[in-house]
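Before we start, here is the structure in question, set down as structure tokens.
Apart from one protein chain that is not included, each protein chain of the complex appears where it belongs.
Chains here go by letter, A, B and C, matching the order in which they are written, and residues are numbered from 1 within each.
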Amino acid sequence: MAEVTQEATTESRKVDHIRINLNENVNFPHLTTGLERYRFMHTAVPELDLNEVDSSVSLFGKTLNAPLLISSMTGGAELARRINQNLAIAAQEHGIAMGLGSQRAAVEDPDLVKTFQVRQYAPDILLFANLGAVQLNYGYGPDQCRRAVDMIEADALILHFNVLQEAVQPEGDTNFAGLLKQVEKVTKEVGVPVIAKEVGWGFSERDVRNLANAGVAAIDVAGSGGTSWSEVEYHRAPTSFHAKVARSFADWGIPTADAILYAKAGAPQHPVIASGGLRDGIDVAKCIALGATIGGLAGPFLKAANESVEAVNELIRELVAQIRIAMLCSGANSIQALQETKLYKD
Amino acid sequence: MAEVTQEATTESRKVDHIRINLNENVNFPHLTTGLERYRFMHTAVPELDLNEVDSSVSLFGKTLNAPLLISSMTGGAELARRINQNLAIAAQEHGIAMGLGSQRAAVEDPDLVKTFQVRQYAPDILLFANLGAVQLNYGYGPDQCRRAVDMIEADALILHFNVLQEAVQPEGDTNFAGLLKQVEKVTKEVGVPVIAKEVGWGFSERDVRNLANAGVAAIDVAGSGGTSWSEVEYHRAPTSFHAKVARSFADWGIPTADAILYAKAGAPQHPVIASGGLRDGIDVAKCIALGATIGGLAGPFLKAANESVEAVNELIRELVAQIRIAMLCSGANSIQALQETKLYKD
Amino acid sequence: MAEVTQEATTESRKVDHIRINLNENVNFPHLTTGLERYRFMHTAVPELDLNEVDSSVSLFGKTLNAPLLISSMTGGAELARRINQNLAIAAQEHGIAMGLGSQRAAVEDPDLVKTFQVRQYAPDILLFANLGAVQLNYGYGPDQCRRAVDMIEADALILHFNVLQEAVQPEGDTNFAGLLKQVEKVTKEVGVPVIAKEVGWGFSERDVRNLANAGVAAIDVAGSGGTSWSEVEYHRAPTSFHAKVARSFADWGIPTADAILYAKAGAPQHPVIASGGLRDGIDVAKCIALGATIGGLAGPFLKAANESVEAVNELIRELVAQIRIAMLCSGANSIQALQETKLYKD
Partner (left out) sequence: MAEVTQEATTESRKVDHIRINLNENVNFPHLTTGLERYRFMHTAVPELDLNEVDSSVSLFGKTLNAPLLISSMTGGAELARRINQNLAIAAQEHGIAMGLGSQRAAVEDPDLVKTFQVRQYAPDILLFANLGAVQLNYGYGPDQCRRAVDMIEADALILHFNVLQEAVQPEGDTNFAGLLKQVEKVTKEVGVPVIAKEVGWGFSERDVRNLANAGVAAIDVAGSGGTSWSEVEYHRAPTSFHAKVARSFADWGIPTADAILYAKAGAPQHPVIASGGLRDGIDVAKCIALGATIGGLAGPFLKAANESVEAVNELIRELVAQIRIAMLCSGANSIQALQETKLYKD
């Protein structure tokens, strides 16, 4: 019976997360991504043809048509399966990358595996598996990681770090001691590149240095300013005590713009995935100009995927157009040129 | 038939532009001209007589009574003709400069020429012809430019650069590659001075340097903070895709105050026309103190000209009075003295 | 008849000014005194007794009980006479200084003299006569100045500089050329100290240096941030042209805090009277800590005097209490100690 309850809990938790993210305001109340502090220098005479602007980029040996990632979100429930399917079809159509939500439930319950499997809809995309890093302190190791990767034929594995989310939850997994050693074991044995990812509070420069030393291949900063997971947990809090504790951390974290700079400082040679609060293609372009290789969005894709494949397609088309026009109007004809573009601050 | 449709389209587009500019909020949502950051040092003891303050200035061999330009706006439709007539009568009355809207339609359709012809109302003013620079990549050259100049007996030709406006339009002319070479050909052969002008996003210092090397005689910065042309296109967008892409660029661009400084840095010897968001004579005076020779306004003149000649006259009278009082109260008795006046920042 | 009309005009203008100042919002829309940028360092252990704090100060050979001036306001009408009487009685009661409004009307029409005469109510106070400096370019000289001083048995003469107010008025006296020479003649011959005073836009450092060289004995900065005289004229404007021109200067001027620093820089040995937007005793105390000797208020005293002597008395009592408590809580037991107190900026 215990397992059954556990599964039920997982399913309802997953649906809770989706419901709260769709219906409640889960933005940071005051903290912003910091991207609004940066501006492109407009060029009126770019000497470029918009049609020749090249927005493609390579990561882990695959080429994306645009520097875009649908960030890890869901799985483990029927609603989640449909969302993943919609996302995958559109990602394939546009040639962009995609991550799946934490696969722990499926690692533990084979019945849930199908809610994560999207390869049939997206045979060519760069696809990321996902597990919570802290599980490595609760019995997980390279084997479970391997299972998550294989289950979805992923190109790489994301280990997400969510210490604050665990800490504000009633029974959160809050033992983060000695985790770097466990991560190192995984990076050595799992056989695919490992990406360390936050979930909305960013990494410090020291975190990034430590993770690079532990063998991770890339950093997804998932900084502050977009979806706030302490606010999500606030909306799920079972008691006023938990609600107040979660609420007090509503503006905690490292703004995404700062987190990108920390990541480049801590691991200058590692590709950086920028995410956390990116809301249009200009945001993505700014992140790349700050040093990122691609940019990821979660919240906006959730809303679109909850509607239809066509809504996701339209969102991607908008993002791509915005990125390309931002490139044109700042004189960058390739992602590399964009990475070398200097932003200025007001 | 194709031409007929094309003309119809042009006419209705021109009327659309006027209607949107008159009825919708097309200001930058947040971005300002930056002029509000600068202040004149008030002098309580100017040792000047207001009646002796000299606000006249010379440009391209003509003397203006005040450093004012009615910026390029319209033509190509009956409504536009009436607006141009009202503007020209007032410009002549007060001895200020005026530009006409893009003459492409009239270059292609002789029937529309009369909607641009204002010399009969303004025999003495400094008058500017206008064409989109990007047309030089779509079949235009010195001949078409010459035709635009001759058609209205202009003293100089404005080539406007509007890359972002083209990029957010459904079928915009977005090939800006190799344009500098085309511009150079025009500056060499057209026989009148050529002014490079933006339409509301400003030029970077590098742009200005490149344009000066291509032989332009002056820069009209048309910086950000006033009329936003991506917002105008937002209001004309045929699909939600185009609307969202246009909207995301609502705060793009180089504030007018910065653009003036870039222009002076990029081409120290070239006269600079300041425009973009100037809303009273104090704004004009600040621009001159930052290095400009004259200041241009578009939006406010459109509203006045849509009413009557008298409304345009009143607007010019107000602007001139404000410029002259600002000169008095900052101790500048000539435009040159105003150009040497130091502004201070809060 | 001409004189009669002139008097009538003067009377109604004076009453207009009072009415507008009492009933309309004539504050600067955005510009502040700048005093809010400065803070006292609180001392919790002042080692002082509030009863021993000495707020007296000497100026032009007279001792004030508190460093306060009722700034120049009115005269020339019956309503003005009653206001002056109320102010004078309270000034005498509390031993503070007072200025009268511009006496030009009374210099020209002996019937109006009595509306300025307050010595009978305030035999001991430091009392200032007042004339517009620009009148020295319109026929006035040492004689008329002497008449203004004698008429009210003043201790000193204020010459007010109001170039912007003149410039935005329909028929303003706007010839300020060569005024310094005229001022110098007055300072040499009038026989009492001359104070140069603005009316709400402050003096620049260069103005102050010029005025000191012309022999003025003190500077009343009358900086920006309080009553805006272009806004007063806006409310009196006869045409929309005059209204719009006046309105555009609503935020012109040198904030009072800056003006004090300019005055000390331009004439380090001259006593400085701080005024323009002072609204409580903490403001007055800050001005003194910035270098002023006393602080003046106009608008707040007008409202009180329009009510009763008792209202003026209550206002003075509040101001004095606030000054003394600010001295106690910043550890200054004398005005000199307050002048040496360092403020800090956030």
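Quick note on the criterion: contacts are C-beta pairs under 8 Å (C-beta built on N, C-alpha and C of every residue); 3 or more make two chains touch, one makes a residue touch a chain.
Keep in mind it's a predicted model, so treat the numbers as computed, not measured.
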Neighbours of the unshown chain, displayed set only, are A, C
Just one of C:L48, C:L79, C:A177 or C:A337 touches the chain that is missing; which is it?
-> C:L48
Based on the whole complex, identify which of A:I20, A:L180, A:V309 or A:A337 touches the chain you can't see.
-> A:L180
Among A:I254, A:A298 or A:M327, which one is in touch with the chain left out?
-> A:I254
Based on the whole complex, identify which of A:N210, A:T256 or A:N333 touches the chain you can't see.
-> A:N210
In the complete assembly, which of C:I18, C:A97, C:V312 or C:L328 touches the absent chain?
-> C:L328
Please identify, in ascending order, the residues of chain C that touch the omitted chain?
-> 40-52, 280-282, 314, 317-318, 321-322, 325, 328-329
Interface with the unshown chain - residue positions in chain A | 161-164, 167-168, 174-180, 198, 201-204, 206-207, 210-211, 224, 240-241, 244-245, 248-249, 252-254
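The rule is simple: only the chains that are shown with their structure count from here on.
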Excluding chain B, groups that stay connected where the other chains sit | A | C
Using CA atom means as chain centres, which chain is nearest the centre of all the protein shown?
-> B
Same or different for chain B and chain C, when you check if over half of the residue numbers at their contact belong to both copies?
-> different
Between the Cα centroids of chain A and chain C the separation in whole angstrom comes to 63
Sequence positions of chain B contacting 2 or more other chains | none
